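Apart from one protein chain that is not included, each protein chain of the complex appears where it belongs.
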Amino acid sequence: MNNPYFDLLMFARGPLFDLALLVFVAGILIRIVEILVLGRKKDFSKAKGKPVQQGIKTIFTRTLPRPGAIKANPITIVGGYVFHIGFFIAFLLFVPHIALIEALTGLSWPGVGRVIIESATVIAVIAGLALLYTRWKDPVRRKLTTWVDYLVLILSLLPLITGYVAVNKLFGDPTFMMALHILSVDILMIVFPFTKLMHAFTFAMARYYNGSIQGRKGAES
Amino acid sequence: MSSSPLLPKMMKAHGVSRRSFLKYCASLTSLMALPPAMAPRIAHALETAPRPSVIWLSFQECTGCTEAITRSSAPSLEELIFDSISLDYHHTLQAASGYAAEQAREEAMKEHHGKYLVIVDGSIPLDEPGFSAIAGISNLDMLKETAEGAAAIVSVGTCAAYGGLPQANPNPTGAVAVSDIIKDKPIINVPGCPPIPMVMTAVLAHYLTFGIPDLDELGRPKAFFAESIHDRCYRRPFYDKGLFAESFDDAGARAGWCLYKLGCKGPTTKSVCATVKWNDSTSFPIEAGHGCLGCTEPDFWDNGGFYKPLSAPAGEYRRMGQAALVAGVAAGIGGGYLAKKNKAKAQADHETVDAFTLEKEESES
Partner (left out) sequence: MRNSSNSRADLVQLKEAVANLPTGNAPPILSEILEALGRLVDRAEPTVIDLGAIPFTGGDEKVLQEVLGNGEVNAVLDAMGESHIQETGIPGVWRVDHSDPKGEVQSRFIEITFVPDILKTQSEDALRGQEILAERLSERLRATN
């Protein structure tokens, strides 16, 4: 006699995770290495400022919204922040996740308690839904949005929702919900390299590039 | 044999007072996780229950389940409960052997056809009948033959309930559970490796008093398998606070922190280990400092490693990750150079065009 939910969980933790890891790691590396190998055309002009310093600085300064942005698009900016912070608290400070990262990389760090994790999860989901809503509500943004954008946002929310349901046993069989949680992460990992989710890795390169161009011209970021 | 000597008479013979009986019923109600108001009904049912004939079949097993259930009788009334069934065949415990033993089984089957209870421990090999046989009868044949006239079957232990250790990958004997073979009889699964002795006797008591208990989708009595060990674990507050032992002898382990990172399967394992406990409620594995192995769940031998955290991947992720690293970098470099070459080629193929040529082309067309 088998427990089909358990079998699904083992599939999500086992072969499917292996596949997802392969696609995730190889896919990200292909894209990053490709960008690096392709390189940039050499700028022969004499630098008027400090390109490297400005480039590195920009990686961090661009983390803050430019003046007036919050007023213009409050939900997008604040919701974006809240979603990212909440997502990373839930992802990186929940001990079972740390155990997963430790199994993969050997790296480990202390986690935090359930109250913080669950609050972060709930807030991140609310922020994500708000982002989804504004994207759909605003006619301009709606025109700019492709189905992949919706897909990516929903796929990023699913692990949070399924994880919360599984841990709190809100509904459904807990083993089944845990299997769904890991399945949702597997799928997120698989689509990651092929979508805008790549920004998690390329943002630093893009910001550095922008910052160093401006820095070379003598502008401060 | 089962001419129902009623429990009260037997208790009287043993010099047990009615008050002791009520006390036992109260404790039994608590153990069966029934509301306390049910105690009088249990008392009544125990008093009027007939003594069914029981045939105990042992297949591919280690006798651990039998060892365990014999330890359950420390309170003497549980011994009485056991006396209130007629154990007509159990090849480890019975005095008779050989033909006499098999004859006892056949007689019980004939005499109590349709009414006897079959208890099975151990899984059944399907690949070769000779892998496990008793008195020249293969396990499969004996199970089919004995189950035919049974009122119900209790699969005791994870091997009988779900295949257990014999079925673990790569399952060399083709072992299956009782429920994989018998489809037309009510089957109560009491999994565990072994099951908690008190749970086994309480399920039997429940069968004697109220018949088949409420079962979950894996055939387990809900009274004992409805909640995860994690939810009832005394270490749960540490899990909630984010305090985890990192090794079996670190400060956290000594302070009794959660064993999740050391591979505890409590969150996906349903059993009453944390509340009923073992050895007359002395302790249970987690209290002894070891994580739960998940032994009441199907396929617990293949659940990704006893010492691996539940959240850790269970497959060939290390090799896959290394392969992905190498392949990703290689493909990235390859792709990059290819793109560079394309770019250079595009540049080389690019024809410079000036305004005069364009004008000329325009006038020509």
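The first chain written gets the first letter, and so on, giving A and B; residue counts start at 1 in each chain.
Quick note on the criterion: a residue touches a chain if its C-beta (ideal position, glycine included) is under 8 Å from a C-beta of that chain, and two chains touch if they have at least 3 such contacts.
Nothing here was measured: the structure is a model prediction, and the numbers come from that model.
Enquirer: Kindly name the visible chains that come into contact with the excluded chain.
Expert: Hidden chain, whole complex, touched shown chains: B.
Enquirer: In the whole complex, not just what's shown, which of B:T63, B:S247, B:S281 or B:T357 touches the removed chain?
Expert: Reading the full complex, the residue touching the unseen chain is B:S281.
Enquirer: Among the options B:S27, B:Q94 or B:T173, which residue touches the chain absent from this view?
Expert: B:S27
Enquirer: Extract the touching residues of subunit B with respect to the undisplayed chain.
Expert: 8, 12, 16-20, 22-24, 26-27, 29-31, 33, 35-37, 39, 74-77, 232, 234, 236-237, 254-256, 274-275, 280-282, 287, 289
The rule is short, and it goes like this: only the chains that are shown with their structure count from here on.
Enquirer: Take the average of all CA coordinates in subunit A, do the same for subunit B, and state the distance between these two points in whole angstrom.
Expert: Those two chain centres are 38 Å apart.
Enquirer: Okay, in this complex, where on subunit A does subunit B touch?
Expert: 1-3, 6-7, 9-10, 13-15, 17-19, 21-39, 93, 95-97, 99-100, 102-104, 108, 110-115, 117, 169, 174-175, 178
Enquirer: Within the complex, which stretch of subunit B touches subunit A?
Expert: 161-163, 177, 179-180, 189, 218-219, 228, 231, 239-242, 244, 246, 260-261, 267-268, 297-299, 302-304, 308-317, 320-321, 323-325, 327-329, 331-333, 335-337, 339-340, 343
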